[in-house]
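One structure is given here, and the rest of the page talks about it.
Take a look at chain A:
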Amino acid sequence: MKYSKLTAVSALSLATAGFGASAQAEDLTLCWAAWDPANALVELSKEFEAQSGHTMNFEFIPWPNFADRMLNELNSGGNLCDLLIGDSQWIGGGAENGHYVKLNDFFDAEGISMGDFADATVYAYSTWPKGSENYYALPAMGDANGWFYRKDWFERDDIRAAFQEATGRELAEPKTQKELLEIAQFFQEREIDGQTVYGAAIFTERGSEGITMGVTGALYPWGFKYENTPGSYDMEGAVNSPEAVEALEFYKEFYETATPPGYTNSYMGESLDAFKSGQVAMAMNWFAFFPGLYADPNTGGDKIDFFVNPPQNQAGSTLGGQGISVVAYSDKQDAALEYIKWFADPEVQQKWWDLGGYSAHNAVLESPTFKDSAPFAGDFLEAMGAVQDFWQEPAYAELLLAMQKRIHDYVVADQGTAKEALDKLIEDWTETFEDEGKL
Partner candidate 1 sequence: MAQIIIKNVRKEFGDFTAVKESSFTIEDGEFFMLLGPSGCGKTTTLRMIAGLELPTSGEIYLDGEEISQKPPSQRDIAFVFQMFALYPHMNVYKNLSYPLVSQGMARRDVKAKVEDVATILGIQNILKKPVGGLSGGDRQRVALGRAIVRDPKAFMMDEPLGALDAEFREHMAEELRALHDRMGATTVYVTHDQLEAMQMGDKIVVMNNAVVEQFGTPQEIYDKPATMFVADFIGSPSMNFLPFDGSVAEGAQTVDLQGHSMTVPRQMQGASGKLVFGVRPEHVTLSDTGAYRGEVLATEYLGTTQIITLDTPNGALKARAPAGQVATVGEKIGLGFKGEAVTLFDENSGRALRSELNEGIVTHG
Partner candidate 2 sequence: MAEVILKGVSKSFGDTVGVADIDMTIPDGAFVVLLGPTGAGKTTTLRLISGLEKLDAGEIHIGGRNVANETPAQRDVAMVFQQYSLYPHLTVRENLEFPLKSPILNTPKDEIIRKVNEVANVLQISHKLDNKATALSGGEMQRVSIGRALVREPQVYLMDEPLSSLDAKLRTDLRIELKRIQASLGATILYVTHDQIEAMTMATHVGVLNEGRLVQYGTPRDIYENPNSVYVASRLGQPRINILPADLFGTAPKGAHRIGLRPEHVTQGEGRAAQVERVEHLGDHSRLHLHLDGHDIVTLADPHADYAPGSALQIAPKDPLCFDAQGDRIY
Partner candidate 3 sequence: MSNFIQGLLRLKRGPWELVATILIALGVFMLMQPFVMWGFTYSFITTLIGTVMFIIVSHFPE
Partner candidate 4 sequence: MSSFSVTEPSTRSKWFAGSLVILYALITMVPLAWIMLTGFKSPADAISYPPKVIFDPTLEGYVNLFTTRTRQTDEFLAANPPETWYEEIVRQYDMVIAGPSKFGERFLNSVIIGFGSTFLSVFLGTLAAYAFSRFKIPLADDLLFFILSTRMMPPIAVAIPIFLMYRQLGLSDTHLGMILLYTAVNISLAVWLLKSFIDGIPTEYEEAALIDGYTRFQAFYKVVLPQAATGIASTAIFCLIFAWNEYAFAVLLTSGTAQTAPPFIPTIIGVGGLDWPAVAAGATIFLLPVMIFTVALRKHLLRGITFGAVRK
């Protein structure tokens, strides 16, 4: 039991039984964020250990530090990680700066076809330049930002009645962003079972990517565009379009009128906490957490249900998710590739989904049983159909930080107007693209 569980691999006997591709057993380190799916991956990888004889080590870093630490690691040419499940936006930098191993030859040799994976995920997680057939990662974890709510409260008659009275509508999963806000405002500071509850937990985190990921959940449905013409970097009129301004003002209103006190710097963890402790009626978060939420003994099961980020002017969800890449500075690349090969196997992918990971393999997603395999499975497919991602430029970090600052300054620190914030954002971004030589 215990410690031996991880290392209970009798290396020699099993190494030969597996792939046999590498002569020696290696210690591989896989780096990822510390969250529920990571635990699933540990479970899943035991099989790989048994088959290949390699030992898997894991370096899981909490989300707020994840990008910081990993990009730092890559940029310093470190070989801490052999395998990296890196955020979708990193792919540009990873490819251009040679952090990631290009996988085309390997895929060809091993017969792995990107056609077997969902198009949106291949586009977002694997390719650079976008849409080209240059692969730097294998889609590992599909993800998008979605919502969950207290189904038990939504179903309570007293609450339903009160809602009806307040809004003249039935209390149900919101169909638009504005309805979402209305529901949240309804629950704000409502007394339920002797406890004051609040509307919804949204992302407001400043340090890494939190508030951007949250606010884009409003921006995309309003029709926000990064550029007027894709690839032209002409942001004036797109980024600060009236719709974008409205969406931003909406998000600020949401923050001010329908979130629990103290949620000035909250991201995934805080959102989960708020929900699990029964403080909020709704919360936004990544699909990745949904299996865990569903399994939660207090607020899971039939107390919880899920919905896709509601549309406003159009449908739109913020893309999450990651591909798995081999780090170019690793000196165990062969073993790392072995892992990818193993991971790409449809059976493994199915198991991955069963354990709580979001597979992007068509064999899994298109399986007839998929939709009913979990209460959020259908929502997941729907969300993935309308996802948008942040800039995937090599200068992504700079672009993101600018947005973090401008949005947080406006929404949380209450400085300036929405238009000013977006105007300044365009200035920042323009400067970045100028430095990049793209403008």
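Candidate entries met the following condition: all candidates are chains of the complex that A comes from, given by their letters.
Here is the rule we use: a contact is a pair of C-beta atoms (placed from the backbone, for glycine too) under 8 Å apart; a residue touches a chain by one contact, two chains touch by 3 or more; residues count from 1.
Treat the numbers as computed from the prediction; the structure is a model and nothing was measured.
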Candidate touching chain A in this complex, from 1, 2, 3 or 4:
4
Which residues of chain A touch candidate 4 in their complex?
1-3, 5-7, 29, 34, 39, 42-43, 59, 61-62, 65, 69-70, 72-73, 75-78, 80-81, 269-270, 272-273, 276, 295
